[in-house]
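Have a look at the structure below before the remarks.
All protein chains but one are shown at their positions in the complex.
Chain IDs A, B and C follow the sequence of writing; residue 1 opens each chain.
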Amino acid sequence: MSEKIKYGVVGYKGRLGGEVVNVFLENNHELVYKFDVDGESQREKPSVIIDCSLPDVFGKTIKTVIENNIPLILATTGLSKEQLTKLKEISTVIPVVQSYNYSIGIQILLKLTQIAHEKLPDWDIEIEETHHRFKKDKPSGTAKMIENIFKDKQVNVSSLRLGNVPGDHIVSFGGLGEVLSIKHVATSRRTFAEGILKSAEFIVKKKNGLFSFTDVIFGD
Amino acid sequence: MSEKIKYGVVGYKGRLGGEVVNVFLENNHELVYKFDVDGESQREKPSVIIDCSLPDVFGKTIKTVIENNIPLILATTGLSKEQLTKLKEISTVIPVVQSYNYSIGIQILLKLTQIAHEKLPDWDIEIEETHHRFKKDKPSGTAKMIENIFKDKQVNVSSLRLGNVPGDHIVSFGGLGEVLSIKHVATSRRTFAEGILKSAEFIVKKKNGLFSFTDVIFGD
Amino acid sequence: MSEKIKYGVVGYKGRLGGEVVNVFLENNHELVYKFDVDGESQREKPSVIIDCSLPDVFGKTIKTVIENNIPLILATTGLSKEQLTKLKEISTVIPVVQSYNYSIGIQILLKLTQIAHEKLPDWDIEIEETHHRFKKDKPSGTAKMIENIFKDKQVNVSSLRLGNVPGDHIVSFGGLGEVLSIKHVATSRRTFAEGILKSAEFIVKKKNGLFSFTDVIFGD
Partner (left out) sequence: MSEKIKYGVVGYKGRLGGEVVNVFLENNHELVYKFDVDGESQREKPSVIIDCSLPDVFGKTIKTVIENNIPLILATTGLSKEQLTKLKEISTVIPVVQSYNYSIGIQILLKLTQIAHEKLPDWDIEIEETHHRFKKDKPSGTAKMIENIFKDKQVNVSSLRLGNVPGDHIVSFGGLGEVLSIKHVATSRRTFAEGILKSAEFIVKKKNGLFSFTDVIFGD
């Protein structure tokens, strides 16, 4: 059992923010600071702030964590280069976790894919991703993360769009006589809140440094 | 139990021809005529001839079946337009079954796909096919057969090439809240010989006519 | 585009009831009657009533539809034999649709399974169902519906319990040389509301009779 964490959420009324509050509550952590379109409220100084909002709130969040020396978990997507550089800068003073995907399973998939590729360097590789019909971009950001593992070779990525599928990813390795595949299926947004919980439990023990979610799961 | 069939095979030494001989033997049918690069041999007049050879043997096969009035099953692939027209012509006199794919499961998949599409006209559709790395053409002929079912809409086909996979095909239908898919996996060439067996049992009862393998499975 | 339906919902505050209200609203149908723990309210006489509540509300619902001669869609699960008999009885006077699963995809899966079984009577059959870890009963009700298709043979059903999977069902047919499978994956509860919408559009045109959701999808 982990110790109780007093935490804050920026964007607590959003879909991800709401899931974070639920999951942290189930784990007996205490919400002491919140910020959203309806304003800011603070009961106590939090020992970690989670930002699940949008890039334009970034400046305000950075100011808050720097002035009060509070560890930061950043779950905002679509950050600019300047914002990412700023994160690196402040991470010399406070600990920061930043990722575009807090799914634990996807982290494991990336790790397993890397190991499989090292052990099966000559096997054929295929990546597949399936998402809801409303997703316009192909391939998905996560599929690109998988693709980046195979620096040395061109890999085919198949993108399927079906109904309202939250997100499936499959990496397959084909040898003569066998096929090995690693598959991840997202069934709800809750998984991302669980990943943020793990990140919070990880970061409260750090002095400073910029960490990825991979560091959280596999150690830095 | 079906009656014993006295049959002939053109191309009996090939990979498919060999499977046909095995499967017919297991079902107690009798090989009475064979033809291959090493010549021709006949013990009795066959009640059906199966051609599993190449398009350039076509002329010789047609001559044999016409002169002797023998039902024909054609499993040769890559026939020319002229050859297909010729088949139609002779089918007024003798019964002919012609198909590029004698897998029973693929026939069922085609049928089920058609029904699903009729009942789910607005759902998203995705076709996937996976074959061995040596298969150069994309998409597979069978994937094209599936694609043809959706005359009214543009359908995305994903082609994967992995190891020595004999052939997988998946058709998926995506609605808001659910995905329905129909999948066929070939595990050996034997399946085609089984389809030819069904075709033989079907054709020996016919007077004349040109039949597809769909007719054999679902009735004409 | 279908005509506007004035409808009522019993149990409109429940999870399924809420989805029904959303989906009907998107299709421009009008909620004119509702009933739940907080009481009853009626603006106009509905042309169909949908009951998404619990078996103990059954009596009250029946009374309402009989007295006012309103078509009924029953989505309550766990009805007693007496309640099912009662439904049959009232269906001589008003039209009734009753089903334990209003997923359109599952209906298609059942139909396709039946056709595949007829065409492949000798193939091996395997049924698999995967649900969330909180589901105690094995196999699922839907797996039993699939099992019932194979009256003539004993069929193995594998039940998997994983995370919070909403519900996957697979029926596989295995021949020598190939495997054909039909798979349904539920991605959200919305699918059931869509099925109830189809049932409403079906039932408002009927005079009387007891219909299953299969009748709605495939015609009676």
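Just so it is clear, a contact is a pair of C-beta atoms (placed from the backbone, for glycine too) under 8 Å apart; a residue touches a chain by one contact, two chains touch by 3 or more.
Owing to the predicted nature of the structure, the values given are computational and were not obtained by experimental measurement.
Among A:V57, A:I108 or A:V155, the one in contact with the hidden chain is A:I108.
Note on the undisplayed chain: of the listed residues B:Q42, B:S188 or B:N208, the one touching it is B:S188. Within the full complex, the residue among C:Y7, C:Y102, C:W123 or C:F192 touching the omitted chain is C:W123.
Among A:I125, A:V157, A:V179 or A:A200, only A:V179 touches the chain left out of the display.
Contact with the undisplayed chain is limited, among A:N68, A:N156, A:S188 or A:S212, to A:S188. Against the chain not shown here, chain C presents residues 123-124, 126, 128, 130, 133, 156, 158-165, 172-179. The omitted chain makes contact with chain A at the following residues, 103-106, 108-109, 111-112, 115-116, 119-120, 173, 175-192, 194, 217-218. Taking the complete complex into account, residues 163-166, 187-188, 190 of chain B touch the chain not shown.
Just so it is clear, only the chains that are shown with their structure count from here on.
Mean C-alpha position of chain B lies 39 Å from that of chain C. Measuring from the averaged C-alpha position of chain A to that of chain C gives a distance of 37 Å. Residue positions 163-165 of chain A are each in touch with at least two other chains.
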